[in-house]
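Yeah, one chain of the complex is gone here, protein chain that is, but the others are all in their spots.
Let's turn to chain A:
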Amino acid sequence: MTAPLVNASRFRQAHAADWERLERLVGLMERRSIRALGDDDLLALPLLYRTTLSSLSVARETSLDRALVAYLEQLCTRAYFQLYGVPSSAWTQIKAFFAREWPRAVQALWRETLAAFVLTAVAAVAAYLLIRDDPTWFYAVIDEGLANGRDPSASAAKLRESLYGKQDDMLATFAAYLFTHNSQVAIFAFALGFAFAVPTAMLLVYTGLMLGAFFAVFVPHGLGAGLAAWLAIHGTTEIFAILIAGAAGFRIGTAIAFPGRLSRMDAAVAAGRLAATAMLGVVLMLLVAGLLEGIGRQTVRTDEFRALIGAAMLMGWLAYFYLPRRRDAA
């Protein structure tokens, strides 16, 4: 047999078997998962990948067969993403999220969270003082649908009824609705951070205004503590979640506006990934808050228990997020 004329043929004779094996393995991984491979294949995979990658380098320099180079390029790319680019298994990711990533992301946002808290608190106090001074302000802050009769003209009995009354029709549905609605708002707060955090700040201020407005209605009737307990059972979780969502938005907005030593692009990426991790946690917190609000609040009817549950949740979250923990090597 005569020697092949061109490099492409020579090259194929020497390596085609390796390429085809790699292609078969990568195809198997793409269609199913890495678990579909046997032990031998698994051991051979990195070697085959490097062989093919070096084939690509050589082919680019010595062969003029464009189809061969294109084939090797796509094979290497597919193998690369199967080897380096694929997320780790779902279970590993979930474990890492709860053990490290979530609390670490929230911890890293502490400054923004504090700012969000101050902003909301100031807005709440302002709304409270304004409405105590002139009740007509109430209607500027809260629309009728949300107030549902709980406005400055309501009687003490009616307000009391809204706090302690029994309303167990469609309880759980209401909880589910609240969860989806609040989560959607939290995701907005996060995404709106991209506009230099201004809309996020407005959203937080509005939350604070609503809180202050309701207190201004309930406190004159001696129901301030009752409202606080009514809010606390789910509110410590929910408001905390909203604050973190706002903080996540702030982080993105400030990273884009003031990137510091990083380039604007790198700062946005670092902030975006961190904030998104915190946001995933926010949705989970809102799920918990929805359960507490829809079910817990309607079944637990005494101020003490409501306040106790609320305080316990708050302590739990604070401990989970901010207690110093061992830095692991990873």
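Just a few scattered comments:
Rule of thumb we're sticking to: contacts are C-beta pairs under 8 Å (C-beta built on N, C-alpha and C of every residue); 3 or more make two chains touch, one makes a residue touch a chain; residues count from 1.
Keep this in mind: contacts and distances are computed from a predicted model.
One subunit of the complex is not drawn; among "ABC transporter permease", "Acetolactate synthase small subunit", "Xanthine dehydrogenase, molybdenum binding subunit apoprotein" or "RDD domain-containing protein", its UniProt record names it "RDD domain-containing protein". Considering the whole complex, the residue from A:L159, A:A275 or A:A289 that touches the absent chain is A:A275.
Listed by residue number, the positions of chain A touching the unshown chain are 2, 4-9, 12, 16, 19-20, 29-30, 33, 50, 53-54, 56-57, 61-68, 70-71, 73-74, 76-78, 80-82, 84-88, 90, 93, 97, 101, 105, 170, 172-173, 175-177, 179-180, 183-184, 187-188, 190-192, 194-195, 252, 265, 268-269, 271-277, 279-280, 283.
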